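All protein chains but one are shown at their positions in the complex.
For chain A:
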Amino acid sequence: MKAVYLDNNATTRVDPAAVAAMLPFFTEQFGNASSMHAFGSEVGGAVLKGRRQLQALLGAQFDHEIVFTGGGTESDNTAILSALETQGARNEIVTSAVEHPAVLALCAWLEKSRGIKVHYIGVDARGRLDVEAYRKALSPRTAIASIMWANNETGTIFPVEMLAELAHEAGALFHTDAVQAVGKIPMNLKETAIDMLSLSGHKLHAPKGIGALYVRRGVRLRPLIRGGHQERGRRAGTENAPGIVALGVAAELAQQHINDENTRVRAMRDRLEQGLLQRIGNSFVAGDVENRLPNTANVAFEYIEGEAILLLMNKAGIAASSGSACTSGSLEPSHVLRAMKVPYTAAHGAIRFSFSRENTDEDVDHVLEVMPGIIARLREMSPFWDGKNAGQSGFAPTYA
């Protein structure tokens, strides 16, 4: 049975070209980029190349605006903690209720341990940010506004360019967690007001444990990790040269494929989504259908529970994920779906399908073939499904 991997928002396969490019840096070119000898300078050149490749993908003005880190979480932490130190008396954070835990858990800790005030801006039923509330939360006390570019669960895209300008009007820094957006939507950072941006290699076919923080020239940065002078003193620790090389190659590939993402990948996603909605009643799409990543579909199936769905999908060779409580070990469904007030009849049965350029039309066919049976089977077992409630969802029309 062919495995169908539709969990690319969780992580992606490293592109073979990126693997090939990084391997020599474990063997022949193992030097330390800081060393004076030939072993080191070779590696230094490769790190610079990686930086420039990433600069190109982001449309950053200078290559030194890229600081390599150990991934998305580290970048998010660095950006927010730095702002609290560099912004003088400003000590408030404005963020959204649907951020990744890399931001939310940090904010919760800052509230608890440092008494920092954090404004969590809510979203509407489609997952769109309450921009009015955001505007009102910004004040002369705001050190930083941190709003994700695209949501990892629903794919909903936030208007970060406009949000960055609003933050600047209030004299605050603006950071965006673009871990899910980089490589999927074109960006040109030099033409935006965005001060800092976090990205992660493993979401764009580079390895896990490598990422970057874009820091606009002129924005002060306090390092999270102190030590050597690597990354111009902004992130200490010997450079992860193989990871950087692979991330550089992955960035170049992402740039080459960005049209593919927005045409072929989008078409596959749309076909899957439409096909599921047609074949399966009492299901709807969670997220802002008009403004979404091209690769993400979050489909909620009423009256059944996500973990059970995933187990049956896994048996049919399909990998996806769910915001259901049971899969995460918490007792509550996803904070994103709850912030959207997705009705509880469906919040437990939301499945996220996330594509990459490696998926094929056959993958979509296979999912469309097996999903109706899986959903029907579980609904038959559900005490809340009696066939009579088919089509009764008051929520569905919002998304029709």
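Going forward, a contact is a pair of C-beta atoms (placed from the backbone, for glycine too) under 8 Å apart; a residue touches a chain by one contact, two chains touch by 3 or more; residues count from 1.
Please note the rule applied: contacts and distances are computed from a predicted model.
Missing chain, UniProt protein name: "Nitrogen fixation protein NifU", from among "Amino acid ABC transporter ATP-binding protein", "Cytochrome b", "Sarcosine oxidase subunit gamma" or "Nitrogen fixation protein NifU". Within the complete assembly, A:Y303 is the residue of A:F68, A:W149, A:Y303 or A:F355 that touches the hidden chain.
When you scan A:K49, A:H64 or A:K117 for touch with the missing chain, the hit is A:K117.
On the side of chain A, touch with the chain left out of the figure occurs at residues 89, 91, 97, 108, 111-122, 130, 133, 136-137, 303-308, 311-312, 314-315, 324-327, 329-333, 335, 338-339, 344-345, 348, 380-384.
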